[in-house]
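One structure is given below, encoded as structure tokens.
Rest of the complex left out; these chains stay put.
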Amino acid sequence: IGEIRRFLRDDNPVKVSRSVKETANKINRAREKLSASLGRDPTISEIAKEVGMEREEIVNAMEASQLPTSIYETLYQ
Amino acid sequence: MKLKNKMSIEILSLPENVALARVTVAAFAAQLDFTLEDLEEIKVAVSEAVSNSLIHGYASKTDCMVGINAVIYDNDVLEVEIKDNGVGIADIQQAMQPAYSTTPERMGLGFSFMQSFMDSVQVDSAPGQGTTVKLTKKPSKTVDKQDN
């Protein structure tokens, strides 16, 4: 068990743990659903209402679910 | 223009604080009616500006401070100012040109990203005086707000 945990930890630092990914998936599903019904990209407040989370927490979840090698810069590559 | 909300954050010039700066600004910007894509764009622009302060302004010294002021105005414009007290820029126009970089291995696209992702980018800088980059962005009108 220790080994499995270590493996999970190494591969999934706290920032991209499973529950964080699940939250991000939930947000992405809400975004797609609203896009279809509204015919445009939903705003953050519309998504917040749909998933029952605060806007700031959605921002946090989206950031946390991003892999270290994301679109962000050019910085220190 | 009247101010609806404001916040400021000061971070130590450590690379790991770039993510902190961008998530803080995005969480603040989320008080306006931006889309997730808008917020991603704001995050990229803030990351580029803060990274520039760390890499160029402070030459990667990690004991300096970067200040970020963010304001939401009455007309729903978000304004973000990223400020360092680093080496400054001699020729701002040249620095902002696509693919221009003073560091050979860099792509020189930071300012281009800021310009394409934000409504306006204003740079105030002089050698030895530090650099302030002011970014603005306003949510595009949603269908609902146009009342149809």
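For reference, chains read A and B in written order, and residue numbers begin at 1 within each chain.
Methods note: contacts are C-beta pairs under 8 Å (C-beta built on N, C-alpha and C of every residue); 3 or more make two chains touch, one makes a residue touch a chain.
No experiment lies behind these values; they were computed from the predicted model shown.
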{"item": "Copies of each displayed chain within the entire complex, written as a formula", "value": "A x1, B x2"}
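By definition in this document, only the chains that are shown with their structure count from here on.
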{"item": "Interchain centroid distance [CA atoms averaged], subunit A/subunit B, Å", "value": "22"}
{"item": "Complex contacts: residues of subunit B adjacent to subunit A", "value": "15, 18-19, 22-23, 26-27, 30-31, 33-37, 39-40, 43-44, 47-48, 51, 55, 106-107, 109-110, 139, 142-143"}
{"item": "Complex contact set, residues of subunit A against subunit B", "value": "27, 31, 38-45, 47, 55-56, 58-60, 62-63, 71-76"}
